[in-house]
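For this depiction, one protein chain was excluded, whereas all remaining protein chains were kept in their positions.
After this line comes subunit A, so read on.
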Amino acid sequence: MSAKSQRVLPGFGLALGYTLVYLSLLILLPLGGMILKASELGFGQILDIALGERSLAAFRVTFVSSLLAASINAFFGLIVAWILVRYSFPGKRFVDALVDLPFALPTAVAGITLATLYAGNGWLGQYLEPLGVKVAYTPLGIIVALTFITLPFVVRTLQPVIEDIETEVEEAAASLGASRWQTFVKAIFPAIGPALLTGFALAFARALGEFGSVIFIAGNLPLISEIVPLLIISKLEQYDVLGATALAVVMLAISFVLLLVINALQWWAANRHKNSEPLEVAAGKTKAGAA
């Protein structure tokens, strides 16, 4: 409708043109080149490579440990986000800033540090190993590394949503006779559910591709503690470029699907929030009426 008034501002053609050219050259062309390379193999052969014993085991290790790490972070991330928004305690601002450490700390540093902490003579390993819990150089180590790397996602996705919950909703629930637990389950949890799921999916997606932190603590035994990104690299080092490409294309397809799922979740979270507005307005009125 207002195509003319939109174009009052200059630079649209230049900005969009540059964006598209740069995006195509740096991202789309190389990714397309990889898909083209994989098409030399054909779909059947890609599946054969991906479903080979060693690859299948690597996919299983990668998926299971990413799922567990994302679940750990969903549980503890909800608690951390909750205490950061709702409670006050000394050093809160410091703790809040520290949550982003895994985004800022290079993954290799995280890897060697966690491996050292959980090794048999490490600060934590020396207490865990007598209990029969071996973390470093086992699949458990992969979960620990992935939990560290993906820690900020759930907290950071939940924080703004918890901040936005109107206390009127909780007060309304309370005035209708709900206990705190009922209020949480029936009023708060549905409001933060989509964001919690988004944070979980973001953490899971990041964990699937993670490499740097895991290789130091995993032990990297084929079939047991070898992750897919490492298998891609070992295939490359054996000059099996096609094999590496086949695994990489499968990884790419999975991450693309996850990206779409995350977009859908975010859209859901945003729209759900809009839909809940009438309730909040109603709750506000209840409060005004009571006062």
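The rule we apply is simple: a residue touches a chain if its C-beta (ideal position, glycine included) is under 8 Å from a C-beta of that chain, and two chains touch if they have at least 3 such contacts; residues count from 1.
Basically, contacts and distances are computed from a predicted model.
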Check: Of the options "Carbohydrate ABC transporter substrate-binding protein, CUT1 family", "ATP synthase subunit alpha", "Formate hydrogenlyase subunit 4" or "Sulfate transport system permease protein CysW", which is the UniProt protein name for the chain that has been left out of view?
Finding: "Sulfate transport system permease protein CysW"
Checklist line | Sole residue of A:Ala58, A:Val80 or A:Ala191 that reaches the chain not shown, by the stated touch rule | finding: A:Val80
Check: So which of A:Ser39, A:Gln126 or A:Thr167 would be touching the chain we can't see?
Finding: A:Thr167
Margin query: Under the stated touch rule, tell me which residues of subunit A contact the chain that is not displayed.
Written below: 6-12, 14-16, 18-20, 22-23, 26-31, 33-34, 37, 76, 79-80, 82-84, 87, 89, 93, 95, 97-110, 112-114, 116-117, 123-124, 147-148, 151, 167, 170-171, 173-175, 178-180, 182-183, 205-206, 208-212, 216, 228-230, 232-233, 236, 241, 244-245, 248, 251-252, 255-256, 258-260, 263
